[in-house]
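I have a structure here, written as structure tokens, and I will follow up with some questions on it.
The other protein chains are all here in position, but one chain of the complex has been omitted.
Let's look at subunit A:
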Amino acid sequence: MNLTKTFLFLGVVISCLFGCDKVDNTSYYKYKLPILEKMANIRLQAVTPIAPQPVNATGKIYIYKDYLFINEPTKGVHIFNNANPSNPIPISFLPISGNVDMAVKDNVLYADNHVDLLVYDLTNPASPSFLKRVEDVFKQNYVNWNGTSKLHVIVGYKDTTVAATSRWPINYDGNFSNGGPNTSAGGNYGQGGSMARFTLANDHLYTVDWSSLNLFDVSDTKNPTFRKNILLGGGIETIFPHKNNLFIGTNTGMIIYSIEDAAAPVKLSTYSHVRACDPVVVNDYYAFVTLRTGNLCPGEVNVLEVVDIKDLTKPTRVKAFTMENPHGLGFADDMLYICEGKFGLKSFDASDVLKIGDRQIEHFKSLNSTDVIPGPKSLIVVGEGGVCQYDYSDKKKIKLLSCIAVTPID
């Protein structure tokens, strides 16, 4: 019995010694640390076209006449002859550091180069000729990092892990706003997508940055002139023109500007929604706004909102439909094409805007998609895997024509 007591005693003692929890907590931060370069050095780099290069990543897409432009975020612009969407042929590459946006008017390509705007003559798209550099028009891209002078721009990022005690002042995540392409209205303009930050209308190039709208007079196509910067507030994401209006998507809503006087946009209204990323496309009566969360997109909502814009001064939400993770979208011939990111591409019959969500026509689940252009010859869809084109003459059953695959860098 003494043995029994000894066993029990030892058991209780051991248990009491360890009868509490120990929680080990290790925190750390993963950052993409910016790599800086003086803009003066960037300006010394060649920006003239070179032979076609493999597409290592996709950003925005743009179409002009029979040509397809694919932005490789921060690297440049791939140009394809897209006369036959079943067989797009690469014809040249414009190496433009820091490039994320582009737009084309009357055979002239405008592309951003960090803080500068570059102008190319596209008369021969296989060999665009560099025309002009408009300096310091996107000054918000200058950075003042750890005491460096404001002459530097970010040319890349490197992964960095730091202990929790060493906080970096800014949470850079390396996102270059590489959404979709630019949208333009009118005959000699090209066409982009819903996630554009450049657009052309009424002889003006309109660009948005995080907080403002920039105006360039491009009536002299080859000699664009910076006109003004209009402060809009933070969270500006996309710009979409329709007739004489600009629809600017922000992460808290949509701002509508009249460009009847193209050089002096007039704010008509602001449509507010919950915080989320929100590309927008419109027709004459409705704006279609997708709200999503994830990455830099705040909030907890993934929906398609239909906004009545018959009275542009009083945009009113008429319906919202639950989506999975909607990114860019395109509207054509009463059909709405919505890129659901990793959830694929969906097409909807939008003839009755109150029933769009109930009228899904097709769902391409395996097609990672971020933006779409319903072009004159094909439906062009861009995603992480590349750029695919579809014949969408049959609205009920779109047909794959071709894909330009991304060749990731090892």
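The definition used in the following text is that contacts are C-beta pairs under 8 Å (C-beta built on N, C-alpha and C of every residue); 3 or more make two chains touch, one makes a residue touch a chain; residues count from 1.
Everything that follows uses one rule, which is that contacts and distances are computed from a predicted model.
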UniProt protein name of the chain not shown, from "Outer membrane protein with beta-barrel domain", "Sarcosine oxidase subunit alpha family protein", "Phosphate transport system permease protein PstA" or "Probable chemoreceptor glutamine deamidase CheD": "Outer membrane protein with beta-barrel domain"
Hidden partner interface residues of subunit A, rising order: 3-4, 7-8, 10-12, 14-16, 18-32, 164, 171-175, 294-297
